[in-house]
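Missing here is one protein chain; the remaining ones are kept as they sit in the complex.
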Amino acid sequence: MISDRITSNLRRTFRESLLPKIGMVLLVSIVLMAVFAPLLATHDPTRTGYYDEGGNAYPPIGTEYTTQIAVDGEIQEVEVTADSAHVLGTNNVGQDVYSRFVYGARISLLVGFSATLMAMLVGVPIGLIAGYYGGRVDDALMRVADTMLAFPALVLALALIGVFGESPVYVPDPIVSLGLADGMPESIPIPGTVTIVAALVIWVWFARVARGEALSLRNEEYVKAAKSFGTTDRDVLIGHVLPNSVTPIIVLATIQVAVIILLEASLAYLGFSGTTLSWGYEIERGQDILRTRPWVSTLPGIGIVLTVIAVNLLGDWFRDALDPNLDEGQRGA
Amino acid sequence: MREDVLRVEGLSTRFFTGEGQVNAVENVSFDVREGEVFGIVGESGSGKSVTGLSLVDLVGSPGEITDGELWYRDAELADEVREEFPDVVDGEYVDLRGVPESVRTSLRGTSLSMIFQDPESSFNPSLTVGEQIAEAVEVQQRASSRPRSTRARTDGEEYSLGSLVLSFALPSRRYVSEESRERAIELLELVGIPDPVERADEYPHEYSGGMLQRAMIAQALAGEPDVLVADEPTTALDVTIQAQVLDLLSELQAETGMTILLITHNLGVIARMCDRVGVMYGGEIVERGTLEDVFRDNVHPYTEGLLGSVPDLESVGGSLDPVPGNVPSLLDHEMEDRCYFADRCPKAMEACLERPPDTRVEADGDHVVKCVLTDLEYGESPPLPDDHFETEGADASDGGSNESADASDKSASPDGGDSR
Partner (left out) sequence: MSIAKFLVRRTLQAVFVVWGVVTIMFGLRAVSPGDPATLMLGEGATAETIARVRAQEGLDEPIYVQYLDYVQGLLIGDFGYSWRSNREVEAMVIERIPATLELAIAATVVALVIAIPLGVVSATRRNEPADYGATLFSLLGISTPNFWLGLMLILLFGVWLGIFPTGRRPVGLVEAIWTLVAFGSAGDLLTWLQHITLPALTLGTYFTALITRLTRSGMVDELGKPYVTATRAKGLPAVLVRYKHVLRNTMIPILTVLGLQMGTLMGGAVITETVFNWPGLGLRLIDALDARDWPLMQGIIVFIAVAFVTINVFVDALYSSLDPRVNDE
């Protein structure tokens, strides 16, 4: 399981290098931002219509700009200063960019972690069983795995969403329901299909890693010994094989969280996500006004990049400390 | 008396690891004479492999030769570098530590070559054995076809990345020529590999360990080196194969007249092969001299411990493990200023708490010992109580030193220390 050697390795690598520290600080801040989104947001992120006098989006504070106002039927250019209420300006439907940025973290993290967890719960048992018993079961799994890998994850996700629709799941917001934040949405929509599809396209990687571990442990002396004492296969798997697979699976899981956050963003960008409160979707929304209002697309992208960097840094840290043999080959969906 | 081909003076090699500075080789001096077999014997972690690597300038990061002189006899080379580097030339000898790296590189393979303990991991698994030997032949031929003065300056860059890329496109630009391949086959035959033509096209994994060690010897011979450093050349092999490989080395030495520096932990191998021996302990050579000096007239208690109660040279055999206690830590901050062997030495005295100097047993001989017993009889200085080191530094000698012995082992292997 998590032995003392592993924890001391983790601690030492953390102490010795800067990158895990950066990753940790980043991820903790983003998680805090997601959790306390209703307190941090300045406006209801779904409320539209925050426009300047000319009916245009506000720019971020600190930029001066001109807007067009119709005066007596004639369009005039007028100097306007940014509205201090909208720190990062507003988007083309007049939503507060900063508030949407804060809320966007929730979707990314929720989808990333829950899909990885689901994939792990499906993939690890299948992989363990296939690797442990070998033979037909194993062959069958490997063929299924090959087929899954032949589908580009994104394409598979698109096809599945095409069939099952977007099915958003509304999760009530505990902070709002406790009455701690006024005027914020009472629930946020999690893209249900996207989450399940993401799990579906990556479980194979977990199955492969678990299978590899089971395969190599099957012939270990202590596993054989346990079997010869009459321990059931189930107990051998849970008691011996699973604990030994934990480290590579943790490393893999971290990498996959990053992969899924990117996948979710891509799907949202393509408009297949089912929620509009997502960084990816926001980038798409800003695309049409990229030339005149570049901040709408730029800011959510920075959010994605920072989140994924944080997760990757922690993944590198785990990999260096736990299992130098796992490599980038697992970085795929 | 035959002349020295190599004179090592005060060589120190250190590794700068996360745990601290490791003094793998500490102020080591010895000389190797033309055409002889000089043995270096010691336990693992004693610094003997690093000494070998230091001679061919292959100590990898985080290791570094920090001090010392390596005088190598080469009249031609001496003439060439005398102008530019007068300080490092002494008659026919050149201090290799004082010349530019490119000169050392140009000597590698052709003047000084090295073979290693584990033939299986010492060949590139994805090229044929013939190709790899042919590369060594090519190195030799390119070196001898050009005057050394230009070689020293251009070697390394002479075969550029550009020509490498070209060689993929144009077979005629390959580094290895057809003649070199043929010579490789001859060499395989020379070291006793049957069907050399076919075997040249096989990959290392298709060879047995003994055959592969022969192939590695062939590869080293390809450069026609003056000095061959053989680092545990038989350790990974079966006993019968060991004998064959040693015979082969002796035969080849008789034929080519090369000098061999044989590094081993096996006293039997030393007794069988060597003319003179150095015994290493804790990164130092603690006793050196002729085979007789060391095996019969030894002074240092460590040498004595190694040999145990072996009555005569013929019956010496087997590996080392006779001295009770731990291999010393080579971590700089754990090394105390005393005889490094004192904690295991049965004859440790108070005088041993200072570093003993190298002392010649006879004023004009070259039997050199690093031990106070050259001057004192046991008991002339108060003996240390048995528990002296346990009370003084329990933490440093027990768990602590075990761990650091591991660390120095790791760094002492040619490249393990920095691979992660």
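Which chain is which? They are A and B, in the order written, and residues in each are numbered from 1.
Here, a residue touches a chain if its C-beta (ideal position, glycine included) is under 8 Å from a C-beta of that chain, and two chains touch if they have at least 3 such contacts.
Being a predicted model, the structure only gives us computed values, none of them experimental.
**Q** Specify the shown partners of the omitted chain in the complete complex.
**A** Its contacts among the visible chains are A, B.
**Q** Tell me which of B:Ile40, B:Leu53, B:Val294 or B:Ala342 is the one touching the absent chain.
**A** Checking each option in B:Ile40, B:Leu53, B:Val294 or B:Ala342, the one touching the absent chain turns out to be B:Leu53.
**Q** Check the options B:Thr110, B:Ser180 or B:Thr303 and report the residue that touches the missing chain.
**A** B:Thr110
**Q** Which listed residue (A:Gly134, A:Pro243 or A:Pro294) would be found touching the missing chain in the intact complex?
**A** A:Pro294
**Q** Pick out which of B:Gly130, B:Pro196 or B:Gly223 touches the chain that's been left out of the picture.
**A** Looking across B:Gly130, B:Pro196 or B:Gly223, the contact with the absent chain belongs to B:Gly223.
**Q** Could you pull out which residues of chain B are in touch with the chain that's been left out?
**A** Residues of chain B in touch with the missing chain: 53, 56, 58, 60-61, 105-106, 108-110, 113-116, 118, 121-127, 132, 135-136, 139-140, 143, 155-161, 164, 175, 203, 205-206, 216, 219-220, 222-223, 414-416, 418-420.
**Q** Which positions on chain A touch the chain that was left off?
**A** On the chain A side, contact with the omitted chain comes from 143-144, 146-147, 149-155, 158-160, 162-163, 165, 258, 262, 265-266, 269-270, 272, 280, 283-284, 286-287, 290-291, 294, 297-298, 300-301, 304-305, 308-309, 312-313, 327-329, 331-333.
Definition applied: only the chains that are shown with their structure count from here on.
**Q** Can you give the whole-Å distance between the Cα centres of chain A and chain B?
**A** 54
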